[in-house]
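For this view, one protein chain was removed and the others were kept in their places.
Showing subunit A:
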Amino acid sequence: MSWKTLLITNYDKLSLKNGLLMVTNLKAKKELYFAMNDLNCVVLENNYTTLTTQVLSKLVENNVYLIICDDKYEPNGLIMSFHNHWKPLTIFENQIKLQNYQKEQLWKLVVEKKIENSINVMGMLGCSQRSLTMMSNFFNTVKLNDASNREALAAKVFFRELYGSSFLRFSEDIINAALNYGYTILASAISRTLVKYGLHCFLGIFHKGKTNNWNLSYDLVEPFRPMVDLWVSTNIESLLANETLHYQHRLELINLLNQSVVIDEKIHTVTNAIEIVVKSYYTYLKTASLTKLKLPTIVQFEERSSLDETEE
């Protein structure tokens, strides 16, 4: 069971000792050890960490995902396992066999869940009743394959309500930087879980980018996205005060993986929930029964102490 996320900023060397990950700070002469099967994710943030090939190979073998960041601290790379499933061809065939009508049904469910989560988030932030009614109208009129493009309409209302009417997605400002960072962290978590289950990330449901390797990850990340939006709009003041994404912000965005969501009336951490979603998609491919697909619901939680979490 893997649960620990390491964010490497000051330490400058990763190596392997006794089968454990050794993190060294050469200046302060500090060494720390972490067991491989405790690790979930390692984020390399500075650009001076050296690491050995053996570490890379061991991390990949234990399905720990390694995220590399660029100069702006934005994640731009993910290293993960090549072949760690015992039956890759069967799964690939299952994925290819997916019919068009099945994809349409699946995408409808995903979009519905995303809009539902957006509505939940807007409710938490106390948005106006008018936009909430608009959103629930969108929610009720999602068609197969989202033919009437409710997702984009809902996203437009959602973004306007959260970040003001002048907000443009994909322009270069601090809000977009924070959104991109959060989305990338979530999407890479999904990619690695997909790989773990032997699924091919480029065979998506709705996304069909010919040059995109992560079509399926971007499909499944949709219902999780409003979590990042929620975080950004609750921290919008401190974000706008800074030009670039602050260290504390990045830390909290990575920590979104440890927040809670609900699946089947049970509380899970996001990492756990991703596992359940991917597993359910895998089961769906085998059984073709739509009820098998599970998607997360974002609801508001009271602050929980870290001790409670271990007791579950």
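Definition applied: a residue touches a chain if its C-beta (ideal position, glycine included) is under 8 Å from a C-beta of that chain, and two chains touch if they have at least 3 such contacts; residues count from 1.
Keep in mind that, in the parts below, contacts and distances are computed from a predicted model.
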In UniProt, the chain not displayed here, chosen among "CRISPR-associated endoribonuclease Cas2", "Biopolymer transporter ExbD", "Cytochrome c oxidase subunit 2" or "Maltose/maltodextrin transport system permease protein", goes by "CRISPR-associated endoribonuclease Cas2"
Candidate in contact with the missing chain, chosen from A:105, A:212, A:255 or A:297: A:255
Per the whole complex, from A:10, A:76, A:90 or A:300 the residue touching the absent chain is A:10
Touch rule applied to subunit A and the missing chain gives residues 1, 3-11, 18-20, 23, 25, 30-33, 35, 37-38, 251, 254-255, 257-258, 269, 306-307, 309-310, 312
